[in-house]
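Before anything else, here's the structure in question.
Missing here: one protein chain of the complex. Every other protein chain is in place.
Each chain carries a letter (A and B) given by its place in the written order, and its residues are counted from 1.
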Amino acid sequence: MNPRDAILQNLRRSLGVTGGEAPRRFEVERRLAEAPPGIVPARGQGDVATRVATFRAEAERAQASVAEIASLADVPAEVARYLRESNCAATLRMGDDARLAAMPWGDTALEILFGASDGHDLNAVAMAFAGIAETGTLALVSGADNPTTLNFLPDNAIVVLRREDVVADYEAAFARLRGRYGKGNAPRTLNFVTGPSRSADIEQTLLLGAHGPRRLHIVIAG
Amino acid sequence: MTVVATTPRFKGNVHDALTDARLQGALVHASNFAGRRALAAARLPEFEALRDSARAIKDHTLAHLDLYLEAYERKVVETGGHVHWAEDAEAARRIIVDLCKRRGAKTVTKGKSMISEEIGLNAALEAAGMAAVETDLGEYIIQLRGETPSHIIAPAIHVTKEDVEREFRKAHLDRPADRDLSQPEQLLAEARAELRAKFMAADVGVTGANFLVAETGTSIIVTNEGNGDLTQILPRVHIVIASIEKIVPTLEDAAQLLRVLARSATGQDASVYTTLSTGPRREGDKDGPSEYHVVILDNGRSAMLGGEFEDMLRCIRCGACMNHCPVYQAVGGHAYGWVYPGPMGAVLTPSLIGVAEGGQLPNASTFCGRCEAVCPVRIPLPKMMRHWREREFERALSPAAQRYGLRFWAFFAKRPTLYRFATGLFTRALHWAGRKKGRFASLPLAGGWTDYRDLAAPERATFQSQWRAKSGAVN
Partner (left out) sequence: MSNEQGAGRPVKPRVGLFVTCLVDLMRPTVGFAAVKLLEDAGCKVVVPAQTCCGQPAYNSGDRTTAADIARQTIAAFEGCDYVVAPSGSCGGMLIRHYPELFAGEPDMAIRAERFAAKTHELVSFLTDVLGVTRVAARFEGTVAYHDSCSGLRELEVKAQPRRLLKSVEGLTLVELDEAETCCGFGGMFAAKYGELSNAIVARKADDVRKSAAGTLIAGDLGCLLNMAGKLQREGSPVRVRHVAEVLAGMADGPAIGEPEIKP
């Protein structure tokens, strides 16, 4: 017998089932179809302003820095300010996201590079798919628009989050995800990011910038 | 070769650990987890309800595990991934080594995975001529030291920063010998630079999975460093190794479990990186692996279902049980002698390597119950340790002296009149012997106690004999 069938047969013997029982199959299909939400914390709930305030407080608790600006058009100026004040190089890598492309980067002195990172970039900017107020977490999805490497390889990760994309909780983010990819489907990579990279593996001393970005700057726009 | 268990030498391991001043110094840091977990739990009013929810999800999934595994497999294949099934550690090693070899891999980067430790993957890759590089900072440190993890989420908790400095100086020979490595920040910076080169050079990346989602065919990893992500997005091939019980039905179910996982583990509300991966690189993608494989491991777990150790399959490997365990806090993880330490290890180890080898562990517990009190999925760990003791007792595997002593005691304990008479005599004799000091500094047959502590002498006659004398034996 092949290992797959052997494992399934062992499981079924232990469970005392054949695998063909209709009620069990129905139960599983129903759960996969309905995806019941379970216990959802109240912490992230509220109107947009409340959600943004919660998001910001939680993200800052996780050592991210947060700036709020009026519109997407103000992003380049804010990014340039952040990099300058953080003494970072004036370079910036980004993907093909049309919203990023539409921003007035020419108004800044930043050198803009496009595409995935090869590990030599100091700074990158990406558009978030959503922000989750509950824990101050960014949701980023893979694709040519915002390649996943941009979230991990550069020293400074900058993420633009539209106010309207700040949702209450993970469940709300999944609902949006299903809206875009269809039920039962997911992007190749979905990154939930809460603060900059860190490690406490040396004597439980918390240090930022382990393998991923040393700094995470979130620009909430709109 | 799978890790050779030193579990049968547990008592010797304990002695070594307790007399190792360096280790005892390092273990002080392990005591920080409990307070952080308590704060995180207190910050979330729904925490206890989430624990119930997490338990219910795991129980539901285990009861339908065959069907969820099939559903998961369908989705992985549908998204262009490959699923491999491994009945035991040997099969899992063979599958992964073959995959790596056939793609001509020279360097294999690794995300932190306890299953990889369980199957002894690194040794198998090395034996096949490939470099296996652990990328989690703690795992990297212990790999340089030639050790196994001593904690399931903080693998190098037994190591001091001076130890790390020594290892780095030995391993990183291209760097200036006079560099300053006295601070944790400097050690981290050096590890980051060293490992960045390995990430870029890797042909295959192997990660574990905290959860596998049946609804979407997704594997989820949770890290703080981001090493797991670099392991899985940079090489051409991503291999996930996960055991059968990692399945959850839906994304919503995963969110319930994630909410208790980080809080129970490190006291964070959320770990820095929670990454959901579904299949290989898609059309238009500018990064990500071209191949996506999942190796699903049984290794004795299917036999645990439906039995008295089934609850153990709910475990989400947060480490809270060991963070709150007085035994773990005293001796650290290596004394347990195999892959999984602490209370979860004390239950799981006999299941996976046999009670004859692992039977010491469920005995070495005070049954203080703190592990169960903090377990996010409410596994009754003390109860299951007791089940192992019952198995040992049934098979007469417990030490003979203990069994005879117990039989002797039980003879009296089941005969109240005789008991009262015997204990009356015994107590009087012991009281008389200890009356001057009120306690004993040593006592025959009580060395296990009096080698370390004084033993109070009985006050005087037993309570029952005094009571009967007072009340004229009316009851």
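Simple rule for what comes next: a residue touches a chain if its C-beta (ideal position, glycine included) is under 8 Å from a C-beta of that chain, and two chains touch if they have at least 3 such contacts.
Just so we're clear, the structure is a prediction, and the values are computed from it rather than from any experiment.
*Asks:* Missing chain touches which shown chains?
*Replies:* Contacts of the unshown chain, counting the full complex: B.
*Asks:* Which candidate, B:Arg281, B:His334 or B:Arg370, sits in contact with the chain we can't see?
*Replies:* B:Arg370
*Asks:* Contact with the hidden chain only, please: which subunit B residues?
*Replies:* Counting only subunit B, the missing chain is touched by 11, 14-15, 18, 326-327, 329-331, 363-370, 372-373, 386, 388-394, 398, 402, 406, 409-410, 412-417, 419-420, 423, 426-427, 435-439, 441, 446-449, 451-464, 466-467, 471, 475.
Keep this in mind: only the chains that are shown with their structure count from here on.
*Asks:* Taking the mean of the C-alpha atoms as each chain's centre, how many Å separate subunit A from subunit B?
*Replies:* Computed value for the inter-centroid distance: 29 Å.
*Asks:* Spell out the part of subunit B that touches subunit A in their complex, as residue ranges.
*Replies:* 26, 29-30, 32, 44-46, 49-50, 53, 57, 60, 63-71, 75, 79, 83, 85-87, 91, 135-138, 141, 154-157, 159-161, 164, 184-185, 187-188, 192, 195-196, 199-200, 213-218, 224-227, 229-230, 233-234, 244, 249-253, 255-256, 258-259, 266, 268-282, 284-288, 296, 298, 302-307
*Asks:* Please output the residues of subunit A touching subunit B within their complex, sorted ascending.
*Replies:* Of all residues in subunit A, those touching subunit B are 2-4, 6-8, 10-12, 14-17, 19, 24-25, 27-28, 31-32, 35-43, 58, 61-62, 95, 115-119, 135, 137, 142-144, 147-149, 151-153, 169-171, 174, 177, 184-205, 207, 209-213.
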